[in-house]
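With one protein chain removed, the remaining protein chains of the complex are shown where they sit.
Right after this comes chain A.
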Amino acid sequence: MSSYLPAVAEQLLRDIKKVYQETSRIPDDLLLALKFVFGPSALQALDLVDQRSVTCLSSPSGRSVFQVIGGSGRLYTCYTSCHYCPCPSFAFSVLRRNDSLLCKHILAAYLCQTMGLSQQEVVTNQQMSDILCGKAGRGT
């Protein structure tokens, strides 16, 4: 998924990972950088991280996917190797207006990956197929 991010965002996530592994916290300067690079979705994503809203699902086939519980309690499925989220913000701000890099759910998935805070869950291959195509666990 990182190849879809600009270099500055990738570097920022690397910096956060390094510091978080050493201190278990994100210093203010990196929080400000997050806000600068990702805009208002940064704080909302950090809130989702605090609430442990991100789960990484994996199946026996080796396929994996993120599911993020949104602020309203709805479940959003985000892929691991490219940016997609069925939420309205992704449709409007990312796809339509092109004024955001990504929505808060995808950023929360990035941050949880970076900080090692995502929940882990195993599903069957059939369940994974249903989740990937949006038949199950979709935020609609």
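Rule of thumb we're sticking to: contacts are C-beta pairs under 8 Å (C-beta built on N, C-alpha and C of every residue); 3 or more make two chains touch, one makes a residue touch a chain; residues count from 1.
We take it that contacts and distances are computed from a predicted model.
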When you check the chain that is not on display against UniProt, which of "Peroxin/Ferlin domain-containing protein", "ATPase SWSAP1", "DNA-directed RNA polymerase subunit beta" or "small monomeric GTPase" does it turn out to be? "ATPase SWSAP1"
Listed in rising order, the chain A residues that touch the chain left out are 59-63, 79-84, 86, 90-92, 95-96, 98, 125-126, 128-130, 132-135
